[in-house]
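Have a look at the structure below, then the notes.
What you see is the complex with one protein chain gone and the rest in place.
Residue numbering begins at 1 within each chain, and the chains themselves are lettered A and B in the order written.
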Amino acid sequence: MNRLELRGIVKSFGGVRALKGVDAVIAAGRTLVLLGENGAGKSTLIKTLTGAVRPDEGEILIDGTPVVLRDPMHARALGITAVYQEPMIFPHLSVLENIFAGCEITDRFGRVQTEAMLRAVRPWLSSLDLAESLLHRPMADLGLGHQQLVLIAQALVQGARVIVFDEPTAILSRAETDRLVGIIHRLRDDGRAIVYITHRLEEVPRLGDHVTVLTDGRVTGDYAASEVTEDLLLRLMMGKRHDAGPEREAIRPSAAAGASSAPPVLSIRGLSHSRHFHDVDWDASGGRITGIYGLVGAGRSEVAMTVFGALRAASGRILLDGREIMPRSPAEAMALGIGYLPEDRKKQGIFAPMGLESNLTCTGLSRLSHGGWLLNFPAMLTETQAIMRRFAIKADTPGTAIGTLSGGNQQKGLFARWAGQTLRVLILDEPTRGIDLATKAEIHGFIRQLAQAGTAIVVITSDLAELMAVSQDVIVMRQGRVVDRFRGTAVTAERVLASAIGAATSSQEHAA
Amino acid sequence: MSGFRSGRILILGVFALLVLGGFAVGNPTILSADNVSSMAVFAVELGIIAFGQGLVIEGGDGAIDLSVGAISGLAQILTALFITHGLPWPVGIGIGILSGAAMGGCNAAAIARFRIPPIIATLGTMFAFTGLALIASEGNTIDLTAAPARFLAAGQGSVLGVPFQILCVYLPLLGVLVLVQHRSRFGRALYLAGTNATAAWLAGIHVKRLRAATYVLSGALSGLAGVIAAARLGTATPDGVPEANLISIAIVVLGGASIFGGDGSPVGTAIATIAIAVVNYGLNYNDFNPTLQAGMMGLILVLVVLVENLVRGHLPRLIAAARNRRKMA
C-alpha cells in the first residue's frame, strides 16, 4: 500500500522553479532513497513533505487520501516527521525533555510526568542503541550522532509512520553511520515508510529498496535499488548537460605537469584544533588549484578559517612562502595576502540589503579610499562596473541590492570581491554551492584564470564533479584529518570518494 | 540600505510643521524669534546625544546605550566641579568630553571584552555613573552662574544672531558625522558590520573594535551635550539631560534607523531631532508637565516602531497572501 504519494509537485521561489512537477511513491515498510546533487530541489521537497512549504501545484496523498499540510505540526500529527542533518535541539534541556518537547506527558494539572515519559520512551531505546542513563543528561553534552538518534526517538514516540532523513550521515563517523543504517533497517522492518535523502551514491545499495533521482527539480529516474548501477545513477544525477565522462577521467595532464616541483606558497604543518581538526598538513602551490574534498563536517572549512585568522589553532604551524604566520583576525590574514570565500553565502557572505557596490568593494576599502579613511567614490564605482563587466554580473545598476539578485550572481559577486585583490593564496569554500550549471562553469573558468595569474588557489568542495573539474592537486579529509592526497594525474573519482567515506584504509601519497 | 530615506525626511518635516502650526494656532507667540531660538538650543543637547545613540544602534546585533543620560550627568558634574575649583574653563570642557569618552570606554570594555549583553552592560554603568554623579555633587546641583562668561557662552552666547551651540557645535558636528558615516571608511565599515557582522568580520573588518568605538563616541558626545546643557542653564545637575535615553532612542528610530542596526543617517537623526524638539517644546510652552512630555515621547517611539513594522512586515505579507488567494481561486 502506498503510505505517501506525491503527484506533480511544483514549487517556485521568486520566479525560480525549485520543483518542476515531482512524483514519488513511498510505501510502508520500504525505504525510498531520494538521490540528487546540491541544488536539485531535495531540500524544497523535504520542506514540502513536512508541511514547512506549501506546493504551488500538485497534491500529497496519505494512505490514498489527498491532504493539505498546513504546517510542520499538522504533518507531524498525520505521522510525517523529518530528522534533519543538523538537529534542532534545546541544548540546556535534558534529553528526555528534548524527546517530548511540545508533546509532554502530563497529569490533568499539567504536571510533567517524568516516569510516564520514561516508560513511553524505554521500548525504543534499545532499538536506537541509546543508553537510558543518557536521558537525564543535557542535550548539549551529546555528540551530533547521538542528537540525531534522540530526534529519531522523538519521531518514534510521536508515532511517526513516515520518517524523512535529510542527509543524516553527512556529519557522522563511520561507526555512527553503520549504527544509523542498522536502525533505519529496523524501523523499516517495523512497517514504517522511510524517505532517505542523500547525494551520496554509495549509500543507495546499503539502504534503499527503491531509488528516485532528482535533477534540477525533476524526477529523472525511478528504479528498484537492486536494478541500478552507480554509473547509471551518476548519469541521471548529472542530467543531460554532462555526460559521465569527465567525472571518471584523470586530470588533464597539461595542467598537472611541471609546476609540481615549485615550493608551495602555503604550507600547513601539524595544525590541530581542540574540536575541529587534528594534525593537518596542507600544501598549495602558486599557479595551481588544490582541491580539498571531504564530507560536511570533515573539518575542511575550519582549517581554512584558521589560515584566515577566524579560528585559533591549538598547535601546529602555518607557513606562507616559507615564513611562519599565525593571523589573529581575517584583517591580518588579508594583509598577508590571504583571501577566503566563505561557505554560507547568506550568513557569512553577502550584505543582502546593501548595493552591489558596497558588497564588491568591502574587501578593498583601504585601497579605495584617500589617505586610508575617506572613501574614493569614483574609484569604487569604476571598480564595481569593471567587476560587473568582467564577471558578467547581471544587475540593473551598481547600486542594486545584492539580496535581490539570483544566487549565481550573488556568488559571482562574492568571488569578485577577491579577484580584484593581489593575493598569494585564495581559499574558496564551496564556491558554486546551490547555483546553476552555466554559472558554475563560468566560475570554474574564473578560478582557472586566477590560478594562471600565479595565485595559489584552494578549492574546498563536497561536489565530486567540481573537484575533478578544477583541481590539479587533491587533499581528502575525513573527520578532522587528512586521509589521502594526490598530486597530478593519479587522481580518480572512485579513489577520492573511497577515502572520503573511509572505505580505503591507506593514506599514502599518490604522485604523478 | 545605508543612507537616509528622503520619504521619511519629508514626512518628518511635514509632521514638525503641522505640530508647530497646531501649537501656533493655540498660542501664536510660540513663533517669536526668542521662542524658536530657545526651542533650537533645547534641541541641540538631545540632538548631540542622539548622534551618539545612532552610531551605537547602527553597529547592530541589538546594540543600545542606556547610559547616555547618566554619562551626560556625570560629565556635567565633573566639568562644574573643575570650573568652580578654579581650573580654566577650556580644561573643564575638555574634562567633560574626555570623561564622557572614558565612560563610553567602560561600556565598550564591558560589551566587547567581557561579552556582557549591551542592555545589561549599559544598565549597570547607568547605575554606576548616576551614583558617582550624585556622590561627586553630594546630591545637589552645582551653581555655575559665577563661572567664566566664556564658558557660559557655550550655552548662552550667540554668533551672528544664531545661538553659539548651533552654529559652532551642532552644525559642524552634523557635517563631520555626515562625512564620517557616508564618506569615510569607518562609516562604511560600520554599516557593513551592522548589516551582517559575520560577513563583515570575514571581509576583514574589525567588528568588535568598531562597536567599541561607537560606545566611546557615544560617551564623548553625551559628555559634550552635558557640558552644553550646564552652560546653557548655568547649573550642573547629577541627572544630566533629562529623559536622554528615551528621547535619543526615539529620535534615532524616528530618523529612519532600524533598531536592528545597519541603517540610519545623521541627516535623518537631525531632522527627527527637530520634529521631537518641536513637540517637546510645544508641550513645554503650553505648560505641559515634564511627565506628560516624556509620556508623549514614549508614545511617539512605540507608535513609530509599531507602524514601521506593520508597514514593512505585516502589510506586504498580508497583501501577498491576499494576492495568492485570489490566484488560487
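Criterion: a residue touches a chain if its C-beta (ideal position, glycine included) is under 8 Å from a C-beta of that chain, and two chains touch if they have at least 3 such contacts.
Note that in this section contacts and distances are computed from a predicted model.
J.: Considering the UniProt annotation of the chain absent from this complex, which name among "succinate dehydrogenase", "Molybdopterin oxidoreductase", "Autoinducer 2 import system permease protein LsrC" or "Ring-1,2-phenylacetyl-CoA epoxidase subunit PaaD" applies?
T.: "Autoinducer 2 import system permease protein LsrC"
J.: With the missing chain put back, one of A:Val10, A:Val67 or A:Leu93 would touch it. Which one?
T.: Spelled out, the listed residue whose C-beta touches the missing chain is A:Leu93.
J.: Among B:Ile119, B:Ala153 or B:Leu233, which one is in touch with the chain left out?
T.: B:Ile119
J.: Sort through B:Ala102, B:Ala153 or B:Ala294 and give me the one touching the missing partner chain.
T.: Going through B:Ala102, B:Ala153 or B:Ala294 one by one, B:Ala294 is the residue touching the chain not shown.
J.: If I consider the whole complex, including the chain that's not displayed, which of B:Ala197, B:Val216, B:Ala229 or B:Ala272 touches that chain?
T.: Looking across B:Ala197, B:Val216, B:Ala229 or B:Ala272, the contact with the absent chain belongs to B:Ala197.
J.: Provide the residue numbers of chain B that touch the chain removed from this figure.
T.: So the residues of chain B touching the unseen chain are 62, 64, 110, 112-117, 119-121, 123-132, 134-135, 138-139, 197-198, 201, 206-209, 243, 245-246, 249-250, 253, 259-260, 289, 291-292, 294-299, 301-302, 305-306, 309-310, 313.
J.: Pick out the residues on chain A that sit against the missing chain.
T.: Counting over the whole complex, chain A touches the hidden chain at residues 72-73, 76, 86, 88-93, 97, 101-104, 106, 109-112, 274-276, 301-302, 305, 310-312, 314, 328-329, 343-344, 347-348.
Operating definition for what follows: only the chains that are shown with their structure count from here on.
J.: Taking each chain's centre as the mean position of its Cα atoms, how many Å separate chain A from chain B?
T.: 45
J.: Could you list, by residue number, the parts of chain A that touch chain B in their complex?
T.: Residue positions touching the partner: 308, 310, 329-331, 333-334, 340, 342, 347-355, 358, 362-363, 365-366, 369, 372-375, 377, 401, 417.
J.: Which residues of chain B touch chain A once you look at their complex with the stated criterion?
T.: By the definition above, chain B touches chain A via 1-2, 179, 183-186, 188-189, 191-192, 195-196, 198-206, 262-263.
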